[in-house]
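Below is one structure, written out as structure tokens, with a few remarks after it.
With one protein chain withheld, the remaining protein chains of the complex are depicted in position.
Showing chain A:
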Amino acid sequence: MSEMSYDQRPFGNAEFAENPENRCPVVLLLDNSASMRGRPMNELNTGLQVFRDELFADTLAAKRVDVAVVTFGPVKVEIDFVGAQHFHAPTLSTAADTPMGAAVEQALSLLRARKDAYKSNGIGYYRPWVFLITDGGPTDSISRAAQLVREGEEAKAFMFFAVGVEGANFDTLRQLSVREPLKLDGLRFRDLFKWLSASLSTVSKSRIDEAPALANPTGPSGWAVAG
């Protein structure tokens, strides 16, 4: 960029003038490698639709949750950050390999850019979420990504969650994520996304001391099983 200062007054920042609510950004990092072809992909797409509908139904969460979608196989920004009220669930199709490391790096750089936009527009935000879903193992190196995740978690810059579908390489996920990776029960993507939207909605809800903020996904009605 030359002398024109896009940093100070980006085009279209009426977005924040229109909706100045404190934000909770979430990046969905979705594996669309070839092994997801067929039912897994269909269920994932339905899950995304459910995610959108649930957020949309909560008028406050719809203003507070910002969503970005990154797929990998190859790395692609499907949807850059957009408020939940303007989020249209994409229909993903399967592709080739699984460059998980590069995808994580891409997600974190999107997140940094979004935080900068919040800062320059004076918008408050809660700790962002990065939510990785995969059914395989990386086809690239994840060492740098793992380091970035560790640093970010330590600095409380974001929370990184890894969810493995049947067949995922959980050892890799453990290297990548500071939190214990979760294993999806069968293809319960719909329940997963319901849980995710409900959890994100809690940023706009009353807090009760005794109750945990998030429902345990490995509980009897949850979508995850012990990995």
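Definition applied: a residue touches a chain if its C-beta (ideal position, glycine included) is under 8 Å from a C-beta of that chain, and two chains touch if they have at least 3 such contacts; residues count from 1.
We adopt the following convention: contacts and distances are computed from a predicted model.
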item	value
Undisplayed chain, where the name is taken from the UniProt record, one of "Protein kinase domain-containing protein", "ABC-type quaternary amine transporter", "Phosphonate C-P lyase system protein PhnG" or "Vitamin K-dependent gamma-carboxylase"	"Protein kinase domain-containing protein"
Identified contact with the non-displayed chain, of A:34, A:60 or A:96	A:60
Contact partner of the left-out chain, one of A:123, A:145 or A:162	A:123
Touching residues (missing chain, whole complex) on chain A	1-2, 4, 8-9, 11-14, 17-22, 59-60, 63, 85-86, 88, 119-127, 156, 204-210, 220
